[in-house]
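Only a single protein chain was left out; the remaining protein chains are all shown in position.
Presenting chain A:
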Amino acid sequence: MSRRRHADENDGGQPHKRRRTSEPVEIEDRLESLICRVGEKSTSSLESNLEGLAGVLEADLPNYKNKILRILCSVARVLPEKLTIYTTLVGLLNARNYNFGGEFVEAMIRQLKETLKSNFFSEAVYLVRFLCDLVNCHVIAAPSVVALFENFVCVTQEDDVPQVRCDWYVYAVLSSLPWVGKELYEKKDVEMDRLLSQIDGYLKRRQKTHVAMLQIWSAEKPHPQEEYLDCLWAQIQKLKKDRWQERHILRPYVAFDSVLCEALQHNLPPFTPPPHSDSAVYPMPHVIFRMFDYTDAPEGPVMPGSHSVERFVIEENLHCIIRTHWKERKTCAAQLLSYPGKSKIPLNYHIVEVIFGELFQLPCPPHVEVMYTTLLIELCKLQPGSLPQVLAQATEMMYMRLDTMNITCVDRLVNWFSHHLSNFQFRWSWDDWADCLTADPEKPKAKFVREVLEKCMRLSYHQRIVDIVPPSFAPLIPANPLFIYKYEDENSSTLPGYNAAITVGNAIKNRASNEEILTLLKDVPNPNHEDDDDEGESFNPLKIDVFLQTLLSLAAKSFSHSFSALAKFHEVLKTLTESDEGKLHILRVVCDVWKNHPQMISVLVDKMIRTQIVDCVAVANWIFSQDMTHEFTRFYVWEILHSTIRKMNKHVQKIQKELEDSKEKLEKQHQKDSGDEEDMEEDSQLEEQIERLQEKVESAQSEQKNLFLVIFQRFIMMLTEHLARCETGGTDLNTPWYKNCIERLQQIFLMHHATIQQYMGTLENLLFTAELDHHILAVYQQFCSLQA
């Protein structure tokens, strides 16, 4: 068998699947395939394909009814961008087989209940929308949908429930109206008016503390970052004013009107929203990302206004396409670009806006960041004559608005832009951004360019960066990532420890053992203590300097060399960093020697945490220490902090999982127990293990809580100091440093919100009390409102 049967030179494709199956399974697969693929590019029209498929399915109903029901329910849930295609199909089936229509509706309601109980709220919205569109296909009677909506809106009258719960039910109603508003108003306008007025009342009284934390730009111009329900409400209001005329949605059922209106309709069974429970996790509110409007697309179709329902539907559909196809970038790009109705809209602008909207979404993007970079590259490949220009335009716009962009989003923009450039030979019109050279280097634009060049360098090498930017940009070019050795040459011979450094260096080169090194280091005097104890074991910064500087200088060649060095002399390092001061100092030294190579600092800190040379709290303290004041606004520092927090979180999760697994094992064992001695032995062993793990979990959680406490405490101290100084000095508190600091505090909450939720009680009691300056307290209150 040859090693390479298929040349898969670049990215993967669909391999040929051969089926070795018996008949019924083949037929079921065929049914799945037929249903899933309807609506895709075809030589026949959509209508004739739907007609044909309805016929096939009708014929298969006697034998495969349940399978067909299951498939249709699934596509309703997971292919929302093809909503109207499938509602039409169901409409045709219902016209041919009334009972099937009824069973389908019942199955959908069951599915809706399940998705709500399982916290799958996005999918639940798609199901509600599907049921609503079935009104247009004469499958469901309009009044029963109005009744469903009335039950949904009743949720806003519930007491003592989180606002996000009521939000969802209102959203489910409003977001279905573009599809079914017209029909519902034609049949039940009085009831609908009452519904809308209740919704209006709710929207007016709900809290919007969260908005400030979720906005990508803090400025209102040129595009306000509207709260999602406010925006949707405005869109529905406008739709109502236009008498529910909606022309964008593709409605295949219109072509079948004569057939469908002969069908008998079903009523939705009465549906009560499941009551609130503590395990319910409702979707967080979000903000609508807008960066383009009708003035931006220079030629061709005009972009629908921000409060038009078309805008909502287009964005919804594009988000759904990404949600369905994110794992397959070629398919995703192709599907986005073949959006039905694309000739009437500036599709490239919509796509770019939706993609950046997801990338910048706060707290987190729906998918891993790198997906968006690669998706944009695929789109550029498919539309080389138009998409790159839109992307350049977007980048330019975002550069111009950096002053008010949330720092978390700036981080993501830096990562995206540098990675993108690295795929296009770093070609960019840097001169267009010359204004960043004259401004204060702490201002967002200059910082942005500096961080972008730093990241570009990490993906290439120093000279490359020098070559790609105009000479005027020299001040922003990152430093050449060279090691700085304190004991470099004879000029440093007067430094304390110089001789020891030479000795240690030679010892390392001669493959000395950990013990031998420790012996050598005993002779290094301690600059801090006159009365060092006999063992010389207390914290001695000079020892650390001498050893670590020398070791790292010998291992400076690559990451692997440095990792080997840390591994080889793990024992020495553990000894030197037994105390908290030792841990702090080792971090200081790493930063000193590798000041020019932040990437190396990151990987070394990561390694030292993983090998327990330092702990997470030490890293947090180091970042907030005096020595790091100059680095405090550098991007890499925050990468290190968030990476540290994530390691802590993963550590806790890992032990929790071990505990869960052991508990499950014990359960299973109890079930099989026959009461004899062997079983008792095993049981008690497991019980011991569970106890130990329980302790481990508690200790890990305590460490985790402490980490957050330290971080928040330090933030509060720094911010309070700054605010007090500004007040007494009468200066404006809104310096670039302050903006960076307060947004970094926000970022901690945003990026680790799920974990921090557990410790809210402690945080409120110990740190975020009413005595705190209101600027700082506001951040905490915004965070609380995310799940309130």
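Criterion: a contact is a pair of C-beta atoms (placed from the backbone, for glycine too) under 8 Å apart; a residue touches a chain by one contact, two chains touch by 3 or more; residues count from 1.
The rule is simple: contacts and distances are computed from a predicted model.
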I want to check something: the complex is missing a chain, and I'd like its UniProt protein name from "A-type voltage-gated potassium channel KCND1", "SERTA domain-containing protein 2-like", "Prolactin" or "Nuclear cap-binding protein subunit 2". "Nuclear cap-binding protein subunit 2"
Please pick, from A:T209, A:N499, A:N514 or A:Q599, the residue that touches the omitted chain in the full complex. A:Q599
Residue touching the undisplayed chain, where the options are A:S33, A:S338, A:N506 or A:N528: A:S33
Out of A:A219, A:V281 or A:V370, the sole contact with the unshown chain comes from A:V370
Of the residues A:S44, A:N63, A:Q157 or A:Q425, I need the one that contacts the missing chain. A:Q425
Just the residue numbers, please: which parts of chain A touch the chain that's not shown? 3-6, 8-15, 29, 32-33, 36-37, 70-71, 74-75, 77-79, 114-115, 118, 120, 123, 324, 327-329, 331, 368-371, 373-374, 377, 415, 419, 422-423, 425, 455, 458-461, 558-560, 599-600, 603, 606, 643
